[in-house]
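Note that one protein chain is taken out, while the other chains of the complex remain in position.
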Amino acid sequence: MPSPQFKEIKQCYGFDEVALVPGDTTINPEQINTDFTLRDFTFAMPFLASAMDAVVDTRFAVLLSQLGGLAVLNLEGVNTRYDDADSVLAEIASIPDNEVTTFLQKIYSAPIKENLIGERISEIKRAGAICAASVTPQNTKLFAPICAEAGVDIFVVQSTVTTAQHVSKSYQGLSFSDLCQIMPAPIIVGNCVSYNAALSLMKEGISGILVGVGPGAACTTREVTGVGVPQVTATMDCAAAREYHLQETGKYVAIITDGGFRTGGDICKAFASGADAVMLGSIFAQANEAPGRGYHWGMATPHAALPRGTRIKVGTTSSLEQILFGPASVTGGTQNLIGALRTSMGMCGARSIKEMQRVEMVLAPSIKTEGKFFQAQQGR
Amino acid sequence: MPSPQFKEIKQCYGFDEVALVPGDTTINPEQINTDFTLRDFTFAMPFLASAMDAVVDTRFAVLLSQLGGLAVLNLEGVNTRYDDADSVLAEIASIPDNEVTTFLQKIYSAPIKENLIGERISEIKRAGAICAASVTPQNTKLFAPICAEAGVDIFVVQSTVTTAQHVSKSYQGLSFSDLCQIMPAPIIVGNCVSYNAALSLMKEGISGILVGVGPGAACTTREVTGVGVPQVTATMDCAAAREYHLQETGKYVAIITDGGFRTGGDICKAFASGADAVMLGSIFAQANEAPGRGYHWGMATPHAALPRGTRIKVGTTSSLEQILFGPASVTGGTQNLIGALRTSMGMCGARSIKEMQRVEMVLAPSIKTEGKFFQAQQGR
Amino acid sequence: MPSPQFKEIKQCYGFDEVALVPGDTTINPEQINTDFTLRDFTFAMPFLASAMDAVVDTRFAVLLSQLGGLAVLNLEGVNTRYDDADSVLAEIASIPDNEVTTFLQKIYSAPIKENLIGERISEIKRAGAICAASVTPQNTKLFAPICAEAGVDIFVVQSTVTTAQHVSKSYQGLSFSDLCQIMPAPIIVGNCVSYNAALSLMKEGISGILVGVGPGAACTTREVTGVGVPQVTATMDCAAAREYHLQETGKYVAIITDGGFRTGGDICKAFASGADAVMLGSIFAQANEAPGRGYHWGMATPHAALPRGTRIKVGTTSSLEQILFGPASVTGGTQNLIGALRTSMGMCGARSIKEMQRVEMVLAPSIKTEGKFFQAQQGR
Partner (left out) sequence: MPSPQFKEIKQCYGFDEVALVPGDTTINPEQINTDFTLRDFTFAMPFLASAMDAVVDTRFAVLLSQLGGLAVLNLEGVNTRYDDADSVLAEIASIPDNEVTTFLQKIYSAPIKENLIGERISEIKRAGAICAASVTPQNTKLFAPICAEAGVDIFVVQSTVTTAQHVSKSYQGLSFSDLCQIMPAPIIVGNCVSYNAALSLMKEGISGILVGVGPGAACTTREVTGVGVPQVTATMDCAAAREYHLQETGKYVAIITDGGFRTGGDICKAFASGADAVMLGSIFAQANEAPGRGYHWGMATPHAALPRGTRIKVGTTSSLEQILFGPASVTGGTQNLIGALRTSMGMCGARSIKEMQRVEMVLAPSIKTEGKFFQAQQGR
């Protein structure tokens, strides 16, 4: 007699475990549509830039908007704590590795200046760009009206894990359904990773959900707290919630997979897992125009008592335009992301992101070692 | 026709294979209760320190008790073989790697001085601390009365594998049910890893069970003997026995997962696997106050004929208080363990350890390689 | 209640995950027949050489034909873009690693000279060899008549992914059923990896299918686009289509597994997965006679906007004859491939490739580490 089981453990998958299967029909890349729609906004590419200080400042936000994507400005980082944020960012890039955690903890202990919130939004809007900006749930009640007044186009509420209901005695937050009433802009909330959590958030009336806990390059949430769900499963579960919610209510809530991408291949797999768009951090931090100057760090890194993450060196490889549209000068899949996505969709026979979500995906455990095998033989 | 199967092989899991899923509700860390109760004792933190000479001496035991945890003193190590144990421990720390196995075999061949047993217990008690002390099953009959007389608060019987029934012609041990009669203190027994073995021990009337064979950092039991069950499955199976025993008898026996922890994340996963408390060795051996002086070794290492384990260098990273409560100056999950546990429980929506045991856990094979990926690109 | 699943994910396998089971009868190697038949052609060995510039030029094609195999000449590489292709190949081998992607992009931007197509085919035919040559689907309509006129023996249409139906507005291709009407030679098409895609191609009337997307040593399709199916599963699925098609129509279409081979063992596993023949790239690129001069690169490497692959150094290990027939001077499985195949078939009790397809295969996760274990002990 087998012993009774304490609990069920479901198998999950990340990008490394899966691969896409070519379709029965192939399509020429130029026949393919990669549009991403969020309520009234349609973007030519389904790419968002992470609300992280190493990735998005006002200049980067304007540039990505011009190129067809959407950058999210973090309203609780250096851009709203320092008038001259750029000097602070330059200083972070110059600090040696062994001092950087302490230095970041100090930098991020400066108070947020409320006047800078509106100012940063206006900077982006004045340049003619679509402006998305993010706050944490704790500060939503306070900052949301300021953002609305400044004319934010898309409002993002984001923390490591965000749920429709939060228990606290230290602050009284705003419910997302109340937020939806007072905020004219579409609202994106995250992060979450499960069917139930996603469905609860959708019922509040929001427009998009950020999917991903623990996968990012600059994040150690999984090591520190054990919490994290691999991105393929997390995206699939939240996409299943989207389908159910659509069927029940007729409303389509966008699934935005956030974090853990290393190559164009990973991005393609996110769409095949059900994503409507992806949010990129490290990959965009490699752009010449990124404020991180070749470095990247998570927004939980500066936590005073429990830092989760570290500053990593990602380098600056090329312009943002080359990262997005090529031509690629490297062959590892980190440049010409739009070209890679179109090529992948063409091979899989997907005319649109919606069709890409239905492409066959398989578990492909084989790590690619052929190249290493033949190279290693040379070394003998 | 497939060939008949010789035996069934059950799939097991360790900390590396699993991850925790955030809850549908989140809770602020300060709303969370991490109490651990063992019969009449309640501890503010569910952490025990291993009965290993590199981790616990009388001073460490007093310190951890003051901070809210429970240290177990090994009554068959250097502390009861040598009047001046501290000098011996200093000497062990100074021996070169290639001589250490032989040196430990010599050090541990000195006889146990019975008078030191009572003395060490009294030292801890006199300082106002709760005193837990451990013996092996072979010596339980002889040492238990001495411990009881010295007023031990919690009595631990521990060997690599301990069962309710042991077959031997060389000594006649004490049955655990007899021991429960003569020992006023709550009794913890271990180690075990299976449902049946745990249930048999519970029926003897003990108060707690140590779970884990072979996972510790300083232990090579699995290499030498092939024996060992990964900690997630071992904890789940023993927790299933606890639930069955509770239902049958109304008595709650504590499950204490012992060994194999590297980070706060591993600890959080043990609770989600069903643990009531965890016993930490290597992590506490890193404290400035640990008697091992930056080294750690298993209690099977000095075995005269079949040493299983080795002395490893763990270093001294910070004070015990900082390991437990932070602030963390590192981001890898080895400091501020209580902060990490509270943060994890908050993300998972668990108000208590009991609720943490019910949190969803998944198989998450993805090794986190994003950071390495981007760093490696720099090296090219 | 478990959450609904967004999509099914099938488990796939590559060469590393499987191993062959010895048969209940064993056969002496000299009793074994390794013939490969493609319509009217029978080859003494079931090995094709890849249509890659580092592997096949006209001289290599003649040599392999004389030894009993079949080389495929790429009609869109340097051999048809340059009159003196050999000088260009020598130049590629001399370019430093960091300049090679850009250099290849330049080399392959030169136009294809139509007159060279017929000329290269004639060179091979004049030497008395069987001539196979490949074009991409885009150019099939234009180049097929030239090839037919030049007397090509076997005509190959190949791109990363080729399907029976392709959607494009930039060019109007030739349907494979039309191609089968106008081309007297047997036609091989590829690459594909799935049951449905393979079956659709078979229904067009072709004679062979190349199986494999993303596995080759010099290819990064999987990193860049996420697309790829491990070769064991891909071969099994296409072989299942072959069996179905044979049963329905009486026509046998050859399954040729293309890419990802490192050793004789991998080749043997391909046959046990259902292959009728294998196409080798890197292994043949190691021959002294290979045009790559110890280097190897994929035909997607020179892509102007999205290079997928890189030049790798494979070295020149021995003559093509020694690679095929031994004697092996190395023990890692890269020489005497025919000897290895015969030995493997003998141990598995397979008299022919057809019987080898029915040999039992198992999932064998154990990586061979014994040798490394004992060597590593020495290093301590």
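For this structure, a couple of remarks:
Chains here go by letter, A, B and C, matching the order in which they are written, and residues are numbered from 1 within each.
The working rule: a contact is a pair of C-beta atoms (placed from the backbone, for glycine too) under 8 Å apart; a residue touches a chain by one contact, two chains touch by 3 or more.
Just so you know, these numbers come straight off a predicted model, no measurement behind them.
Across the whole complex, the hidden chain's contacts among the shown chains comprise B, C. Considering B:I130, B:A144, B:C192 or B:I323, the position touching the chain not shown turns out to be B:C192 (whole complex).
Remark: the omitted chain is touched by one listed residue; of B:P46, B:G69, B:P215 or B:P291 this is B:P215. On the side of chain C, touch with the chain left out of the figure occurs at residues 10, 13, 15, 18-28, 30-31, 194-196, 236-237, 239-241, 243-244, 263-269, 272-274, 326-333, 336, 339-340, 343-344, 347-349, 351, 358, 360-371, 373-375, 377-378.
Within the entire complex, the positions of chain B that touch the omitted partner chain are 2-7, 9-17, 101-102, 160-170, 192-194, 196-197, 200, 213-218, 220, 222-230, 233, 260-262, 282, 286, 296, 301, 304-310, 312-315, 317, 332, 334.
Criterion: only the chains that are shown with their structure count from here on.
Note on chain A versus chain C: their Cα superposition corresponds to a rotation of 90 degrees, in steps of 5.
Here chain A and chain B face each other with different sets of residues for the most part; under half of the interface numbers are shared between them. The mean-CA centres of chain B and chain C are about 55 angstrom from one another, to the nearest whole unit.
Computed centre separation for the pair chain A/chain B is 39 angstrom, with centres defined by C-alpha atoms.
With touch defined as above, chain C holds no residue shared between interfaces to two or more other chains.
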